[in-house]
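One protein chain omitted, others in place.
We call the chains A and B, going by the order they appear; numbering starts again at 1 in every chain.
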Amino acid sequence: MATAVLESSERETYLNREYGIKSWLLTVDHKRIALLYLIGITLFFFIGGFFALLIRLELLTPAGDLVQADTYNKLFTMHGQVMVFFFLIPAVPAVLGNFLIPIMIGARDLAFPRINLLSWYLYMGGGVLMLYTILNGGVDTGWTFYTPLSTEFLKTNVVTAALAVFVAGFSSILTGLNFIVTTHRMRAPGMTWNRLPLFVWAHYATSLIQILGTPVLAITLVLVALERVFHLGIFNPSLGGDPLLFQHLFWFYSHPAVYIMILPGMGIVSEIVCCFARKRIFGYKAMAMALLGIAVVGFLVWAHHMFVAGISLYAAMIFSLLSYFVAVPSAIKVFNWTATMYKGSITYQTPMLYAFGFVGLFTIGGLTGLFLAALGIDVHVTDTYFVVAHFHYIMVGGMVMAYLGGMHFWWPKISGRMYPEGWGRLAALLVFVGFNLTFFPQFVLGYMGMPRRYWDYSHMPEFQILNVLSTAGATVLAVGYLLPMIYFLWSMRYGKPAPANPWNAAGLEWTIPSPPTTFNFDEQPVVTWEAYNYDEIKEEVPVAN
Amino acid sequence: MPTSPAATVQGEAHENPALLHHFATAEQQKDAASLGMWIFLVTEVMFFGGMFCAYLVYRYWYFGDFAAGSSSISLTLGTINTAVLICSSLTVAMAVRCAQVGKQKAIVVCLILTIILGLAFLGIKGVEYYQKFAENHIPGQASFHLDGHVPRHPDIPVNQRHAQIYFSLYFAMTGMHALHMIIGVGLFMYLMYKAWKGVYGPDYYTPLENGGLYWHFVDIVWIYLFPLLYLIDRHP
Partner (left out) sequence: MSEHISSVKLYVSIWIALLIGTGLTVFAATIDLGPFNPIVALAIATTKAVLVVLFFMHVKYTHEKLTKLVIAAAIFFFLILIALSMADYTTRLWT
C-alpha cells in the first residue's frame, strides 16, 4: 500500500472526512461509532471508579465513619452496576470490536450499520437513566437486585436502575446480533472461518452469549419493575412467590455475562501475544473451540452463585460439577498462550506487558473460581472478600488489562498516532502493582472471614491492616488508569504519526492506513494466507519512539 | 460465504436502489437481513422463555390454584383469538407469496387482512382484560378475590395469594404478547404503505418476509400460551 506517503492530516481518513456534530451523531461508520462508545465507556469507567474509591476510603478504618450505612450500600451497588453494565460488558465489543471486526474480515462495515448506531443511542440512553438514578439519590439493592429487598422493602430508585440496565441490555443484544450476522455474511473472499483472527472468534462467541442470555435478564427486570409498581408477588415470599426464582433468572444471564466480559479480552490477548512473540498461535483450532466451549458451558453453571441461598443440595452438586467443566476451556487457552510464547521472539512493549499481566492474573482469578466451585469451600467463603477478590482478579486483572492492552495495541490504527511508549510501560507497571496490592489482601481478608458489603468492621479490627494495604493499592491503580487517559489525549495532538503497521503485525487491519479511510479498503481484499502468518512476515518489530 | 467479486469504493452501478452501500450484492444483503431476523427471534424466545420458566415453577408449586385461575378466564374468547391469530398467519404468508409471484395489489390486500385480524385479536384481548377487571381478578389489588375452590376438589378453597401469582403471570405473559402484536401491527402498516408504493416484487420482498417471520413467531408464542393459560384443568 503506497498510502504511507501522505500524512494523515493530508489524506482523507474516517476522522476528517466530515466535520460537525451531526456527522458524528448521525454516523453509520463503525469506526466513528466505536469512538462515540469510547467516550461513554471512559466516562462510566471513571464514575464507577469514583464509587470504588469512596468504598476503599470508608474501609480504611474499621468504624463506619465516612458515610452512613445506607449510603455505603448505594456506593457498592452503583459501583457494581456502572462497572458491569456500562463498562465491562460493552467496553471491548463496542469500542474495539466495532472498530476492528469489519476491517479484520475485509468488509466495509458491519452488516447493519444503522442498528449499530441505534445500539450506541440505547447505551447512552441507558447511561442517562443510570446517571439520573445516581443523582436522584442512588439505589442500594446491590448490583444483583435481589428480591424481595428490591421489590418490596427499598424506597430508592430501583425501577429507574432496572430500566437503565434494561435499555443498556438491548444495546448489548443488538451489538451481538450485528456481530454474528457480520461474521457469517460479510467475510471477504478467502477469509474462511479457519483464517479468522481469534479476536473475531472471541467476539462471535461473546455475541452468542449476548443474544441468548441478555433477554432473560431483560424480562426478569421487567418482572421486578412490574412487581414493584403493581405489588405483585412473583418473587415475594410473603405473597407466595420465590425469591430464588429471581436469582435463577438473574444468574442465568449474569453468569454468562461474566464470559461476555472476558471473552473479548481473551481475543485481544491472542492478537497481542502472537505479535510480540512473533509466532503463530499455538493450537488455533483449540483456541477457537475453547472460546465456543466457554460460551456454551458458561450457560450451565449459574446456580453456583446460589449455593447457600436455599437451592436443593442435589442441584448444588450438579452445578458444582458443571462449574468445574467450564474451567477446562479457559485453562486450554492459558496453556496455549504460554505455548505460543515458548521459544518466541519476545519484546516487551506496553501491549505485551498488559497481555502478560492478563495471563497471570486471569489464571489466579480462574483458579480461585475453582475454590468457589467446591461446595465445601464455598460455604465458608461465599459473601466474603474472597469472592470479591476472585472476580476482581478476573474482571480487573484480566479484562481491564486486556482492554488497556488492546487500546495501546490498536491506538496507532484508531488515531493515527503513537502513544509515548515510556509512559505506557510505566502506567502498565503501576496498574499491575496497584492491582495486586488492592486485591491480593482481599483473598486473605475473605479467608479470614471478612464479609463483603459491610460498611463497618469494627468488631473485627484485625482486618484493618489488610484493608489499608488494599486502599493504598487502589490509589496506585487509580494513577495507573489516569496516565493513559492523559497521554492518549496528548498523543492525538503531539504523538508521532503512526505508519500503517507500527508493530509489523499480521492481520488485515495492519494493511490499511492509520487511521483508515471511511470505507476501510480501496478494493475488497482476497485472502490467501492463514491467520498469524508471522513466519512469513519480516523478523524485527520496529521499536516505537 | 459471499463469493462476490472485488468492488471498488466508488461502487458498481447500483441498479437496485434497495442495495445498501456496504453490501457487495443484493443476495448478500438479503441473506444478512434474513439471518438478522432469525437471530432476533432467538432473543425473543429467551425473552418469553424467562416468563415461561416462572410459569412452570409456580404451576408446579400451585397447580390447584393455577387451575382455578385458568378456569376463570374465558375459554371461548381464548379459542376464538387462537383461530384469529392462525388466520392472520395465513394472510401474512399469502402476502409474501403474492410478492414472490408479482401480484402487487394482492400484497396490500393480504396485509390489510393481517392488520384487521391483529386488531381483532387485540380487541378481544381487551374484552378479556376488562372481564378480569370487572370480576376483581387483577393481582396486587386489595380487592382481588378469586371465588370458589380448586377444580374437582370442593373441599379446597382457592389460596388467594397463589391465585394472584397465576394472574400476575397471565397478565405479564399475555400483556407482553399483546405488546409484540401492537408492534407487529405497526410494522405491517409500514410494510403495507411500502407495498402500496410498489416497492415489493419477485426481486425484492425481504422486509415482507422478515415481517412475516416476526408475526409467525408471535403466533407460536400464543400457540403455547393458549393451552398453558386457558386449559390447565378444564375437565370434570
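The rule is short, and it goes like this: a contact is a pair of C-beta atoms (placed from the backbone, for glycine too) under 8 Å apart; a residue touches a chain by one contact, two chains touch by 3 or more.
Remember, predicted model here, so these are calculated numbers, not experimental data.
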Of the candidates B:77, B:109, B:187 or B:223, the residue in contact with the absent chain is B:223
Among B:33, B:68, B:94 or B:208, contact with the omitted chain is made only by B:94
Missing-partner contacts on chain A, residue numbers: 184, 208, 212, 216, 244-245, 248, 252, 299-300, 302-303, 311-315, 318-319
Determine and list the chain B residues touching the chain excluded from the picture. 30-31, 34-35, 38-39, 41-42, 45-46, 49-50, 52-53, 56-57, 60-61, 75, 79, 82-83, 86-87, 89-90, 92-94, 97, 100-101, 202-203, 209, 212-213, 216, 219-220, 223-224, 226-228, 231, 233-236
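Operating definition for what follows: only the chains that are shown with their structure count from here on.
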Quick check: in the complex, which residue numbers of chain A touch chain B? 107-113, 173, 177-178, 180-181, 184-187, 189, 191-192, 211-216, 218-220, 222-223, 226-227, 230-234, 239-242, 245, 248-249, 252, 517, 519, 521-524, 526
Show me the residue ranges of chain B that touch chain A in the complex, using the header's touch definition. 1-4, 6-9, 21-22, 24, 28, 31-32, 35-36, 39-40, 42-44, 46-51, 53-54, 57-58, 61-62, 139-140, 159, 161-162, 164-165, 168-169, 172, 176
